[in-house]
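Notes follow the structure.
Complex shown without one protein chain; remaining protein chains in place.
After this line comes chain A, so read on.
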């Protein structure tokens, strides 16, 4: 019987990590549905981007209030998780505060965890107030109704409860240490929970032990549950922000990819020795589709972008189209891409790993033409994103599909393109008149 807690702990741990691994495999399979893209260039810049933007949170502080609060939660997440290592060892081997041998170093660790936990609670409360009481505009766009709103609040509740459990566990532990209870090694400094400990003063030792144990078990179970919640939540960014900033765009923002499939066609057209009537080679691959109408037409970095998005809405709040009441919201572009990708993934799950056409696609069923044509390609959304997501590239790929595969450009744009084709300018002016300005006074 003595080993029962250890066994239960091992089962919980293995189940938690097992499910998480399964989710990550699914995530990775879905991302790989995207087209391949070469990201082997600019390694030094990519590492530096990841260090600066993800580890260093450099873009978060562009907006100082949420930026600093976020840094607190981020540090709390990274540092308090050192404690999880101790909890796992204690849980598996039935030890208590196994790292206590670190002595004063341990005191510093525990003390800093406590201070961070308290700060995280403050930050989370402020975040909740910003979303639900102050009701900041960027949290109220139409795409934030329903699950996205619930999801955001759930994350805050879970973090709040986890921190509270951590402090309760420490407080009960401290009380037991002061009562010289066996097994409760005297270790750690408790700058925050020392104020909670007196609450347990009048309780019996066995009751305090129950409080301590319940808090301990709920804390670690909560962490494992939260880990498995990530895949279903916008909160995936805590993991994906790192690869996403690495794989993010390293070229100037104004540089849009030149489509290679088009380059090949153009070369053929410009080649005087090419035979326009030649029958295509029997072994020639099917000509590549121009642009994107569904998630499989996007590249895998764009799909990684979609899973990384934490729906903060900085992109949308900087978007000139959105600011002036147009339907376009760059955040919605990312959310739609993820939702459609998830739908495609679930389709594959029930069809033995094969996607069976479902009569739906990203274009039209999720993202409307009206949204796509409202974009000014100004890159404000790309600049605003704290984790290097590029909504603009998805908008551009879908415009390419509309124009080159569907000839579905707005008529004004067709006129403009007709002018460029016929006389080399977007307006109907003769190319031979290009230098007339030099002679006008």
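Just so we're on the same page, a residue touches a chain if its C-beta (ideal position, glycine included) is under 8 Å from a C-beta of that chain, and two chains touch if they have at least 3 such contacts; residues count from 1.
By definition in this document, contacts and distances are computed from a predicted model.
Trainee: Quick one: find the hidden chain's UniProt protein name among "Cysteine-rich domain-containing protein", "ABC transporter permease", "Acyl-CoA carboxylase subunit beta" or "Na+/H+ antiporter subunit D".
Mentor: "Cysteine-rich domain-containing protein"
Trainee: Looking at the full complex, which residue from A:2, A:64, A:285 or A:325 touches the chain that isn't shown here?
Mentor: Reading the full complex, the residue touching the unseen chain is A:325.
Trainee: Going by the contact rule already stated, which one of A:11, A:134, A:179 or A:420 would touch the omitted chain in the full complex?
Mentor: Reading the full complex, the residue touching the unseen chain is A:420.
Trainee: Looking beyond the chains shown, say which of A:14, A:42 or A:266 touches the absent one.
Mentor: A:266
Trainee: Quick one: which of A:2, A:142, A:252 or A:285 touches the chain that's been left out?
Mentor: Of these options, the touching residue for the absent chain is A:252.
Trainee: Go through chain A and note every residue touching the omitted chain.
Mentor: Listed in rising order, the touching residues are 62, 251-256, 258-259, 262-263, 265-267, 269-270, 290-291, 318, 320-321, 323-328, 370, 373-380, 382-384, 396, 398-404, 409-410, 412-413, 415-417, 420-421, 424-427, 429, 431-438, 440-441.
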